[in-house]
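Excluded from the complex is one protein chain; the other protein chains are retained at their positions.
By letter and in written order, the chains are A, B and C; residue numbering begins at 1 in each of them.
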Amino acid sequence: MKIGFVGLGIMGSAMASNLLKAGYKVTIWNRSPDKYSAFLDLGATVANTPRVVAESSDVLIAMMATPDAVQSVRDGDEGIIAGMSSGKGYVDMSTVDADTSLESYRLAHEKGALFLEAPVAGSRKPAEDATLTIMAAGDQELYETSLPVLEKMGRKILYLGETGKAARMKLANNLVMCGMLTSLSEGIALAAGSGLDTAQLLEVLDSGAVTNPMFRLKGPQIAANRDFPTAFPLKHMQKDLRLALKLAEEVGQPLFVTATINELYKKALTENLGDADFAAISLVIRNK
Amino acid sequence: MKIGFVGLGIMGSAMASNLLKAGYKVTIWNRSPDKYSAFLDLGATVANTPRVVAESSDVLIAMMATPDAVQSVRDGDEGIIAGMSSGKGYVDMSTVDADTSLESYRLAHEKGALFLEAPVAGSRKPAEDATLTIMAAGDQELYETSLPVLEKMGRKILYLGETGKAARMKLANNLVMCGMLTSLSEGIALAAGSGLDTAQLLEVLDSGAVTNPMFRLKGPQIAANRDFPTAFPLKHMQKDLRLALKLAEEVGQPLFVTATINELYKKALTENLGDADFAAISLVIRNK
Amino acid sequence: MKIGFVGLGIMGSAMASNLLKAGYKVTIWNRSPDKYSAFLDLGATVANTPRVVAESSDVLIAMMATPDAVQSVRDGDEGIIAGMSSGKGYVDMSTVDADTSLESYRLAHEKGALFLEAPVAGSRKPAEDATLTIMAAGDQELYETSLPVLEKMGRKILYLGETGKAARMKLANNLVMCGMLTSLSEGIALAAGSGLDTAQLLEVLDSGAVTNPMFRLKGPQIAANRDFPTAFPLKHMQKDLRLALKLAEEVGQPLFVTATINELYKKALTENLGDADFAAISLVIRNK
Partner (left out) sequence: MKIGFVGLGIMGSAMASNLLKAGYKVTIWNRSPDKYSAFLDLGATVANTPRVVAESSDVLIAMMATPDAVQSVRDGDEGIIAGMSSGKGYVDMSTVDADTSLESYRLAHEKGALFLEAPVAGSRKPAEDATLTIMAAGDQELYETSLPVLEKMGRKILYLGETGKAARMKLANNLVMCGMLTSLSEGIALAAGSGLDTAQLLEVLDSGAVTNPMFRLKGPQIAANRDFPTAFPLKHMQKDLRLALKLAEEVGQPLFVTATINELYKKALTENLGDADFAAISLVIRNK
């Protein structure tokens, strides 16, 4: 199977490298060409436009940062769709909203091609280690064809059903992550305010049934209440909270706690914390 | 060192057994005597009253279910304090509020004895396996003397400072646990409401940075939204939320999210869920 | 000045009658013609389509129930816009979102006409008594021309600025109304739960600085906690809360209390209270 790969950012680079190392023939394209040399060393072929990548491959994988970026490589005369045709597959591993995915699905099908949205959970390290969690939704036939490829990039791969479900699953996942971190911030704020050693609170939490890697990574940052190196920007988390609340409203599900958390995140945006990590919510919560 | 042990419920039994198995001489007392035979087989001595336990031991450990039960074995002519004297230590491993601990501290010191509050995190299994987390506060001298004994019951043992800090640490710990579970419930409610497979949400969460034993245990119960076998009663969690909010108010720390969670737990109490596990909050949250 | 009037529902009928009684020449149109006879008696002229109303009048007033209804009389070959031309004015007194108003403004200007959005606060009785509050926004020239006409329908008439501001003003107004009623419901719930006479609470409130007509009207309904005759449907209030929160999010303004109120209203929708009055929120709040 010939693979195309569009989008060689931090995540895409790691993922494409893993495919090349696994022996796949990969044709690549990136907005800025300065990334190419490392991939040429690994045996990749470079194409001039996303359309050419699509034409040269059986399955094209895209990994873009935003819905706008997805559109910029997907649409137009030199876009991915322009190179799609019957028998080909378009796997979009970018994290986008359900509407963008549904549009990609529609456009691919117009050309007789198949479509899969396949956003990932996990950041740089799991991408490099090929231990990402991949949530796939869309054409099941394409899921089955591309599963061996996905397995070279992720450890946990799930097929969720029709297009749009992967986007929604990410919202539910992020809602829980964000709730956990906000409660951790409130617990640490209470501990600090009442004269406890916040590092000891982290030890207690880590020694019990709630021990988890995120608390081990971000807990010390929240305990220190400064320096929140951005792994997942707060403004993106707020956007996901907004989308989760919108979805909840559409399906008639009240979410009292998430609604309150969203206001805290909106407050954080007004304090110019949008580009910090979402753990910087601690700065809004903590009084001392 | 001669050990006394008062209170042989589910937790106390497991903890006292571990002390006996470690070779300590242990004098025991329990409200109902039907527990004694197993301990006699392990070499324990039985005393007639808590006072006698105190008189027969260097360090007396108590493990009671409630502040009222603590008072019932502590006070009065045949209570623990009546048997305390200079050189002895009273280690209360029950989970009680700071006021009860401060009173125990005062009473022990009136008799010239030392006091340590040492509540635990963890339930039956960690008690049996001697892997409890023990949060100790009070007389540091007694902490150091009794540390070898505590190490026979727990894996993680922390000294937090003056009396009252262990009670406060439990509140901060429970606030975080409760927040995590409530956010999990909202995430699962959103997933269920929007047509996702809740078991797949649990898989996604478990494959990422937030994986934790509590979600693995209680997540399937929340996904099923029924059968919440009581490990920690919802009404006790609500009491801890109330005490955490009271403490936060005293120290001038707003807790928007915890305040909202507390209202959900109050709502659960009005729906007669007080004796179910605190994971039954899902029944209040989830609409479908 | 020749007036056109499109939409003779409960509100529109009362408003058009007041114009006729004030001596204006009014050409009318309504979706169902069974309303016409009463207006013919008052001297109105009936037109066949909204387009004809527009052609026959200097200023056309529309009063429709929903944005969809606005579009149905505005667009198409026989719609209001088709009859608009330079020198004419289109005054839309329907309550619609800012986007609908901005589209109406654009369409009117394409034909060389002017546009004013002019939603009202107040329901049937103030419409009959010509004591409505009218919030106008859009072309100031048209505002000034039509002010004498508006004064025949309302007592308080405000010009707010560019198109869209009237829609936003209604959201802010409804947010406050809804917050007042929700707090009244919580106060009554607390009174009822703690053995107080809720009618006495209403007397106390009415005797002090917060006395207001809405509490006098809806307070007894909330105290009785049943029978909420629909003046303003709960589902419409929830929609306005949603739009208010959306607007707040766009302008970076956290609204913790309104966000929580919105969840209560969403909860009410899940309990099939959408068609009851928005005072029925009491049924969701009150426990006894």
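Here is the rule we use: a contact is a pair of C-beta atoms (placed from the backbone, for glycine too) under 8 Å apart; a residue touches a chain by one contact, two chains touch by 3 or more.
Given the structure is predicted, the values throughout are model-derived calculations rather than measurements.
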item	value
Identified contact with the non-displayed chain, of C:40, C:147 or C:214	C:214
Candidates B:5, B:105, B:215 or B:256 - the one touching the absent chain	B:256
Which residue of C:55, C:139 or C:263 touches the chain not shown here	C:263
Subunit A residues touching the omitted chain (full complex)	256, 260, 270, 287
Contact footprint on subunit B, counting only the chain that is left out	242, 248-249, 252-256, 259-260, 262-264, 266-267, 269-270
Residues of subunit C in contact with the chain not shown	121-122, 133, 135, 155-156, 158, 160-161, 165, 168-169, 171-173, 175-180, 182-184, 186-191, 193-197, 200-201, 203-205, 207-214, 217, 244, 247-248, 250-258, 260-261, 263-264, 285-288
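One rule holds for everything that comes next: only the chains that are shown with their structure count from here on.
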item	value
Chain nearest the overall C-alpha centroid of the shown protein atoms	A
Averaged-CA centre spacing for the pair subunit C and subunit A, given as whole angstrom	43
Separation of subunit B from subunit C, taking each centre as the mean of its C-alpha atoms, in whole Å	56
Residues of subunit C whose C-beta touches two or more other chains	256, 260, 270
